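Here you go, one structure.
Every protein chain of the complex appears in place save one, which is left out.
Entry: chain A
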Amino acid sequence: MGAGTDEADEDRPRALVVDDEREVADAYALRLRGLCEVETAYGGEDALRAVEDHEFDVVLLDRHMPGLSGDEVLERLDEGDFDGRVIMVTAIDPGFDVLDMPFDDYLCKPVDREDVRAAVTHQCTVLGYEVLGDYFGVESKRRVVEAELSTEERASHEEFGELQATAERLERRARRLLGDAADALDDFDAIGRESE
């Protein structure tokens, strides 16, 4: 698994392309170049390991794979604590079976470069606002506590420390997902929260 560690990619959404055919996975990774930091997994088990090891924002998932199928991976992701978005990318024409499948989008191969990029961008935007909502919830708590309590009191409070770390992580993720569209962060800053 080759992590794209270009510095420019650090600020980009993280995508995992899962397809048992290496050529196909690599081709999709190629299509997402410049848009995301992309990793590839060539099987279902590989995909689950990758998701455990790294935080991914979007997973592009092939349905038919030997061993653990894409449908099974989707179920495991849904049951586990994976909090990214899943786009099925498949040569299988969807039937009624998709009604019960917890994916976020479904692309039928072959997919145009523009379409796959647009689908990923779209999911990143949706996820970005979700993360932003979580961030505002955590950050508002952090700010009111910061305004009321002294630096010493805060430093010795374990839960507050965790809250602070979570807020930072969520902010980074929202910014990388939304890019320039993250101006809601500035609006948030402009709100006066402490009574004066």
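The rule is short, and it goes like this: a residue touches a chain if its C-beta (ideal position, glycine included) is under 8 Å from a C-beta of that chain, and two chains touch if they have at least 3 such contacts; residues count from 1.
Basically, contacts and distances are computed from a predicted model.
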item	value
Chain excluded from display, named as in UniProt, from "ChsH2 C-terminal OB-fold domain-containing protein", "histidine kinase", "propanoyl-CoA C-acyltransferase" or "CoB--CoM heterodisulfide reductase subunit B"	"histidine kinase"
Options A:L16, A:A50, A:V111 or A:A167, residue touching the unrepresented chain	A:V111
Footprint left on chain A by the chain that the document does not show	20-21, 23-24, 27-28, 30-31, 43-45, 64-69, 72, 91-93, 109-113
